[in-house]
Every structure is written in C-alpha cells, then in structure tokens.
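Here the complex is missing a single protein chain, while all its other protein chains stay put.
Per-chain residue numbering starts at 1, and chain names A, B and C are given in the order in which the chains are listed.
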Amino acid sequence: MSRIGVFICHCGENIAGTVDCAKVAEVVSHLSGVAHSVDYKYMCSDPGQNLIKEAIKEKNLSGVIVAACSPRMHEPTFRRACAEAGLNPFLCEMANIREHCSWVHEKSDGTTQKAIDLIRMLVSKVRKNKPLYPIKVPVQRTALVIGGGIGGIQASLDIANAGHKVILVERDPSIGGHMSQLSETFPTLDCSQCILTPRMVEVAQHPNITLYTYSEVESVSGFIGNFKVKIRKKARCVDEKLCNGCGVCIQKCTVKKIPSEFDEGLGLRPAIYVPFPQAVPNKPVIDKKNCTYFIRGKCAACEKLCPTKAIRFDQQDEIIEADVGGIVLATGFTILNTDFFPEYGYGKYKDIITGLQYERLASASGPTLGVIKRPSDGKIPETVVFIACAGSRDSAKGIEYCSKICCMYTAKHAMLYKHKFHEGKAYVFYMDIRAGGKMYEEFVRRAIEEDHVKYIRGRVSKIYEEDGKLIVKGADTLLNHQPIEIKADMVVLATASIANQGAEELAQKLHVSYDSYHFFAEAHPKLRPVETNTAGIFLAGACQAPKDIPDTVAQASGAGSKIAALFSATEMTREPVIAVVHRTAPPIFSTCVGCFLCQSACPFQAIEREEIKARDGKVLKVVAKVNDGLCQGCGTCVALCRSKSIDLQGFTHEQMYAQIMAS
Amino acid sequence: MSYSLHHSTESNSLLYKVFENTGETVYKCYQCGKCSAGCPLSGDMDYAPSSVLRMIQLEIPELDSKVLSSYSIWLCLTCETCVTRCPQEVDLPKIIDYLRSESIEHKKVNPAAKDIIAFHKTFLDSIRTTGRLYEVGLIAGYKFRTFHLLQDVSVAPKMFLLGKLNPLPHIIKNRSAIEKIFRKSNRAHAGKEAEQ
Amino acid sequence: MITIGYFPGCSLLGTAREYDESLRAIAPKIGIELVEIPDWNCCGATAAHSLNHTLATALPARILALAEKENLEEILVPCAACYNRLVMAQHELMSNEPLCKKVSDIIELDVKGTARPINILEALMKTSSNGLAQNISKPFNYTVACYYGCLLVRPPKVLQFDRAEDPQIMDEVMKKIGAVPIDWAYKTECCGAGFSVSKTDIVSKLSGKIIKDAVTRGAETIIVACPMCHSNLDMRRKDINQYNDSRYIIPVMYITQAIGLALGIDKKKLGLHRHIIPVTLPVKEKTTGKTQPALAVSERSASGGKTEVE
Partner (left out) sequence: MSEFEPKIIAFVCNWCTYAGADLTGTSRIKYEPNVRIIKNTCTGRIDFMMILKAFARGADGVMVSGCHPNDCHYTSGNFHARRRWIVFKNLLEFLGFDTRRIYFSWVSAAEGAKWADVVNNFVNNIKKLGPFEDYKNLNPVRASLGVLNESARPQN
C-alpha cells in the first residue's frame, strides 16, 4: 500500500489566486494511496522544501507529488529535496497546476476541479512509480564549434584555453565572419580588424584547435557527451600543405571581374582567391563556377605558375568524421539584401546601398581604401541619407522584430562620414533610437551634438532618381508630420538582420528548435539563454537573435564555459528515462519474440540483439536489448512493440494507463 | 496647449467607433509618419495623416472633434499610397471614409470642404435620377450648388466640339432599381449611425 | 477569341469616349470579344464611398450581379476608378457573408461576387501572347511614360495584380508594340483624381508634377489607362500650365489608342481627334532635333531600366 504525500503550492497568488488550494488539499487527502496532503505558500522556498523532507521522514512516504509550477521549472529542485530526505528522486513528480491551470483559466470551481483532477491522475501514476538510478555515460571531451565568426572564435579559444580539444568548422574560405568586414566598431570606434585579426591568428595557431574552413557540417547523431559528426570539407582545389600563400596564382588568374562576396559586391576578385588579405588560413580557393578551367577545361594558368605545385583541379570533397561531447552553434546572421523595398529602389539605383556595403566603403581595407565614394561614379557624396529600420519592425513586410544593432551602426556610419568628409551633410531617418548599452546613448548624442548629424524622426516613403540626385521623400513627425524632401547623393539602408540561409536545415540536423524567423531557440528566454532544448548543444551570437559584438562575445564565453563544465568530468550521469526489455525467469527468459520492429524504429540505433544461450552455449532465443548509453528514451519502440515487451522507465504502461484510468 | 485629463469613456471614443465600424485598430499605428511622407496632399492638410491617427489614439474628446472637423479627411484622394506602404498595415483610407460619414452625421464638416461634398452630393443625385453619370448635369448641378458659375467656361465648349460632353443624359432602363438601392442604402447607412 | 464581359463605365460614354472607341476598335484584332453588361449602372465612384459606404458596395454589386446573370466569369473594366470600386466591392462580398446577404437584399438581385473584374492591362496580358506582338504593322516607336496612377495597382493586398511600387506590366505591353518606356518617378503618384472639378488647384499641382517629370525625362507621350488620369492630364492642361506657368504640350494617350496605332487602325476610329492636347506624334526620322533631350534622358532611363529587367 503506497503512502503518497501531496504538497500543493500557492505560488503566492499565482495559483491561490484562481485555485482553491485548501479545498484541493482537502479533496486529495481522501484519494486512495494518499497518506499526507498539505498546501503552502511557496513550496520551492527553503521552509517549503523542509516541509516535504520532514513529511517524508515522519510519514515515511513512498512517493511525493508537488502540485505547483511546471516540472520544467522546479522538478529538479524537488527531486533533489526528496533525495536529501532519502526518497528515490524518481518517486517524486510534479502536477503542473500553474502554467497548465491557474494561469490559463479564470477563478472558478472548474479550475479548482481541474487542479484536483491533474493531481488525482498523477497520484495513480506515482503509485506505480519505481525507484530509478541515474545512468553514467562517458563524455567525449572534444567540442565542435560551428561558425568561425567572432562568436565561434571566442567560444573556441575559451574552450581550448580550458584545456579541451576543439573542432572549428567554417563555411567560408576564411574565419572572421561579418566582424572582419566592419570598418570601425561602436561605441569606441576602434578598428574592427585590428582587434579581430590577432584572435583569428590565435585560433589558427592554438594546439587544441583543429580548424576546418570551407567546410560544412554534414550530419550530427548521438547525444550529449557522445555526438557523432560528419564534416564535409569542400574541395579547395589547392593543397593546403604545399601552398605557401605566395599569391602568384591570384595575380595571374585570367578571370578577374567576379564581384567579391567579402566586399559585398562593391569590389572584384579573381576566380582563385583569398577573401581578404588577413584571411585565416591564408590559402586560396578556386571558385569552380567562375574558373575558366572548370568551365572550358582550358587555362590552368595557376597550375602552371604555382611554385609549389599546390593546385589540385581534381581534388574532391572530403568527409571527416569526429566524436564530440558538446556543440556550440555560432552560425551568425545575414542581412536583408534584396529588392525588399521597391519604393526605396534598392538594386535599381547603384547609390542606394546596405549598411554592410557602407562598412566596406568606410573600411581602410575596402575597395575605396576607406574613402566614402558612391558606387555609381566614384564621386564623394556631399549629402548622405541613412535610413534606420529598413525592413525591421515592419509587419507588413514580415519582419516584426527590432534588429537591435542598426541604431548604433547607423549613428556610427553617419559619424564616420562626417569625420572623413567634414563639409558633408548626414541625415538619419529613424523611428526610435534604441541605444541601450554601456556608452551607447552617449555615442549617439555625440553624433548629434558634436558631429551635427541631422536626425529626422520619420520613415521614408519613397526614393527616386532625378538628374543624378536621389530624392528622398520622408516626413518629420516632430515637425507636425511635415513632408520633407532631401536631395541625396547616396542612401544607406540599415536593412534588417535575418537568420542565415540554411539555418532551418542546420537546426533540423541538430534537433534544436528555432523560431518563426529561423533564429535558433534558447532553452529559456531568461534563465537559460545559452543552452538549447537539446542537451549538449549551446548557442553563441546572432544565430539566436540579432546581437552586437559585445553581446555575442559574452554569450560565446558563456557557451564556452558551459562546455568546459560539461567536460569537467570524464563521465556524466543521465536521467534513467530509457527503454528496457522485459526479462522473466526461464524457460521464457523474455516475452520479446525477436521481431526487431523496435530496431527499425529506433532513431538512435540503441537496440541490439542479445542471444540467450543455454549452458551448453546453444542459442535458445534472440531478443532485443537496449544500449542504455545510446537510448534517449523517446519510447517509439515501446508504442511499436507487438508483444509489449519493451517498456519506458518513468513512463511505463502501468504508469501511463493508471494515469489515464484516473482521468 | 493642454487637454483635460479625463479620457472619454471607451465606447464613445472615436478610436473605439473606428474599430467597431471598420475593424481597423488605430493603436497599431506607431507614428512612423510614412503615410504623411508619401501622401500627395499631406502638405495641404491641416493635420497630416499620421497626426490624424495620433489624435484618435489619445481618446481625448477635444481631439476627436478636431479630427471630425478637420479639412484633411475631406482632402484624402483615396490614392491608397499610405496603406500600400504602411509597415503596420493600418487601412487609413478605410478609416477616413468612416470619419467622413461621422463628420457629416455630427454636423462637423469643415467649411473648406463644402465644395468637395457638394460635388459628391451632386454626383450621387445625378446617378440617382439617371442610373449613369450625366456629366453635363453634374457640372451644372455642381455650379448651381456652389455658385462657381464661371469655372470651366473655357473648356466646356471645346469639349462639346470634341464630342466629349453629351448634351443628353444616358438613362438606364431599370431606374426604379437604382432609386430603390439609394433609398435602402441610405436607410441602412442612417441605421448604422443611429445604432451608435 | 476569348469572350469577356464589358463594363464601360460612365466616363467612357462622355469625356472618355475615345477610350471606349479605341478599345472596341482593337478588341477584335487582339482576339477579345466584348459582351457589354446589359443595363449597367454607375459604380458610385469616389462620391459614394466618401458619403455612404453601403451605397459604395451596393451600386457595384448590382453590376456584378448582372454579370453573374449573364454567367460572365470576367468583366473588363477599362476605367481604373470603376475597376478599383468593383474589385473592392467584389472583395468585400466574397470575404463577408452577412454583407453579401444584406447587399443582395438591397439590390434585389442575388450576388455572390463570382464575376471577377479585370483591368485593361490584365486583358492585354491575356492576349499579348497570342497575337498582339505579331499583328504590329506600324511599330509605336516612341519614348513613352507609362502612367499607372493609383487605382490600377493599389491596394495590392486586394488587387494582387502588378507590384504596387514601380509596376511593370504596362511597360511590358508598350515594349511589345515597339515603344521605349522611360523609368520615371511618378508612375504611381496621384493625379488629383476626383478633384478634377471641385479642387482644380490641387489637380493642377499634382498633375503638373507628373507631366513635368515625364517631359524632363524625355517622354514623347504619356500613356494612361484611366479616364480620370486622362481628363486631369489632358483636359486640365490649361490650368496646369497656368498654375505651374509652363507650356507643356506633351499629348496624353490611352494605352488602347497607342496599340490601335501600332495595329494600323485609322486615327479617327481611335478617337485621337477628341483630345484637348492634339496628338501630333513626330514621324521619327525628322524629329531627332526635337526629341534630342528625350533621347538623352531615355538612354539613362534605359540603363536604369536594365537593372529592373534583371
């Protein structure tokens, strides 16, 4: 006869506000199997937890139900409390009467009745609960970091410096990401490359870091501590060991006029190239789509002229397999870069550019060597209009969120322009200035007060060209909404930051959830901003939401230390929520008939064949066996098993049906 | 200037009525001013489109009545530029159509708008009687209503010569049908306002 | 030959006669058979929806109902203003069951809103593939400003026709008949529409800007698909020139007239003689001098144009 203790939490007014907790405790106390039932203001508080511990000892309870918030919130707390009182933690469960009841229904008998029902159902489940014991699994102490931007770089270095091995995978030919494209960085205006490149080199030289550039993650399987990853190393067509980065091939390449991705199409590059001079690794890549040799089978100038004979036209993609214990996602973001605003004429007028293109114009290493020249005719623009929220905060165009970084970089852009060209006029059309951050507001004020950037509160309605000028039609909502027309030489659109292409596919490969904008979802918006819902996979930077550099670096270090913590021991304990195959006494041994339907259904290849032998060694029966290291406890096999010979610990048939029957 | 702080009770505020009658939520407007920037006439209006929305948002009786007696609501050409570009998808023309009927209903029509209304009224009279627009009748009637007797005397004769103006109206067969439509619609329309 | 219902609308019987004439003239040649809706009435125009919303739906509803009676699937509505009213009405009827009932009761005909109003450009797109391009006998090789106005493309959510900003369909059609459309800023700006009688100053101001931009960018004629645009740009030219103290003589033609000319139809049949601003289009050879600026501008716009096409 089970002796279950039920503890109903008021959670202040959160539950007691709509649920009559005293009544619940009253009714529940009469349920068969319930030995003890109380309500209390805050169960998660120390006194609350002591209440439980004492009850366990005094009433010598065989099971505990805490009716409070969601188990996702406090199950660990209460299970720990039970353990401390000597009760097997898996005999403790939580009835979710807050998120699933008090918060979603009005104060009424119906709501109280629902709370009672939820508890009653759980009581009959817990009556069937059995003590379970955590499973120990080995931890493969190597981390995989996906994405070589500042986020990925920071995370890699932190993990590597903590003494663990890191595999850093970058899609492009060089690490560095968007930060390497930037000119100066707000609010300090120090040169982006100057602070980034040393880190890039550090990554390249760090003994603990294996760098795979021009590579992509092909597949990921396994689970926390024991992921198996396949990495596709795309053919560079250059032997990285032989190449010494002399650059002859790049100078001699016969194709020269390919818009450079690094310069956002404002500069040109040859078919064999390194994205930018400080690239890491500084080894060229052949762009097969544009290489004459790959198009016509002729040329091969680079091959002939390479002093180290490093060119390999026949090089094939390479698949690299690795075992890793934890993964950091740092795939970053991209910006809206299309004909998104027909009324703004982006893509139609050369002198309307995106913020990222402007960064290249302003960058000393950029196509104009840091002189702001307009793309159409190379003239220095005398009037530049900057438009914030170009795409962001625009539900009509499908992006409702604020891209967060635009207010700051727009202020920076205007400032840089004024610094480089004093007599120039800079206008900023904005809706709100969001400058939350250390020294941020001061920075914006400086742009306005010291550099005399004209801020106009209003959204631009239309831009069109008239005798070589761009006519920007806006309104000033602070000047009784008067229409304002500015004749500009160049317009810079702070286009929205959006999730990278392929983010969705990657998320599905790794089984991490993502939001409707395809940004990866954190496990908890406030309390677990670095974890994903999938154990062992962590987030760093703008792949989770638009972020500036400081935030990205902070989160990256967070992810890094999470990994370090995970790697602090050679093995880790997992919840014993796994499938088990029935065993009974001979001559039956197991009700399993060996159809192995489960094997085909298991997504984790956790089902093995076990031969049951007689003493003489002859095989009596072949039954399924669950590898408790691999099993993740989804229970698909359980539902599928024809003879009901597999069961899921913690969610056994007995428990589930008991719960249903009590409904 | 300052407004009395007592806010109008929700149900009689313009904001609420606009929602009731057009389904448009004026709260959605975050005052970016894109409509005022694109509107071909915001320069000629007493309140630019976005200020009209702002005035409605505050639910202050004084402002509500300013809106109804504004010239702006009559100046709108329904060119739909604002709603086409509005990031928050506020259907301003739809709202303004409603504001116009409210303005007439509450006898708040801006004096400067009388020509415009006169024209609309004449227009409707014309089709009410003939079923189709009788342009000559329209112009004549309009002049009669407004006493702009000399307007267009220069163009009109030329248009006759070009055969662009028909001296006689086109009259559709089933005129009673049109008359009915007008009567019923007017009743329905009046009814709708009576409800509030 | 495709059969389409035809709703001319009031102005096509009067001020916009030539639009009606030219449309009827080209229809057979481009494979369209027009079936005029019997005993159609006025759509109510701006007046109705300014003063009485119910009326603004009821009047077009009667037209749609009559079309349904003739089981016409599509109604060609050449007048952009009428087109807009009809589509709006149809949209409301389709999306609002009770309203549909209410209106049916008002007009004493049952209306479902199944007959789809289409504008002149949609109709031309239908046929441009089969015929239009082939039957060109006199290429309309002029630099033209395609003026869409408001009501042809807006509001996009309801019309779902061409892109609302910088639309292309008229340009495409004009290219087909040999014209060079310029890239200009006022394609979809408002001309003053309903104010052509009651607020002439506003019309002069708005239309003035449109004509100025078209001329400065070297257009030789402005192509329209809306009687209101036409009357404001053509009939009101005197006021416009007075107001802006300018002397613009650029002719304004209906798209159907331009096509008519390209198809080699007689000027009179197309009602070209009915314009206040005479349509005197230079015969290309001798007009290099006159259209010098035009060429200069059109080159730029052409290059601008290229990026659009990509």
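Operating definition for what follows: a contact is a pair of C-beta atoms (placed from the backbone, for glycine too) under 8 Å apart; a residue touches a chain by one contact, two chains touch by 3 or more.
Since the structure is predicted, the reported quantities are computational estimates derived from the model, not experimental observations.
Taking the full assembly into account, the omitted chain touches A.
Taking the complete complex into account, A:Met661 is the one of A:Met1, A:Val619 or A:Met661 that touches the chain left out.
From the options A:His10, A:His36 or A:Arg98, the residue with contact to the chain not on display is A:Arg98.
Among A:Ile250, A:Leu268, A:Ala601 or A:Val622, only A:Ala601 touches the chain left out of the display. Although one chain is not displayed, chain A still touches it through residues 27-28, 30-32, 70-72, 96, 98-101, 103-106, 108, 110-111, 113-114, 116-118, 120-121, 508, 511, 513, 515-516, 521, 533-534, 577, 601, 603-604, 632-636, 638-640, 648, 651, 653, 656-657, 659-663.
Going forward, only the chains that are shown with their structure count from here on.
Between the chain pairs A-C and B-C, more C-beta pairs are in contact across B-C. As a whole-number value, the distance joining the C-alpha centres of chain B and chain C reads 24 Å.
Across the assembly, chain A contributes residues 343, 462 that each touch 2 or more other chains.
The set of chain C residues that touch two or more partner chains comprises 164-165. Chain contact summary for the complex, chain C toward chain B: residues 10-11, 13-17, 39-42, 44-56, 58-59, 62, 102, 105-108, 150-151, 154-157, 164-165, 188-190, 192-195, 197-200, 202, 206, 235, 238, 273-276. Interface residues of chain A facing chain B in the complex, by the touch rule stated above, are 343, 389, 393-397, 431, 457-462, 473-477, 480-484.
Residues 163-166, 184-185, 213, 216, 304, 307-308 of chain C are the ones touching chain A in the complex.
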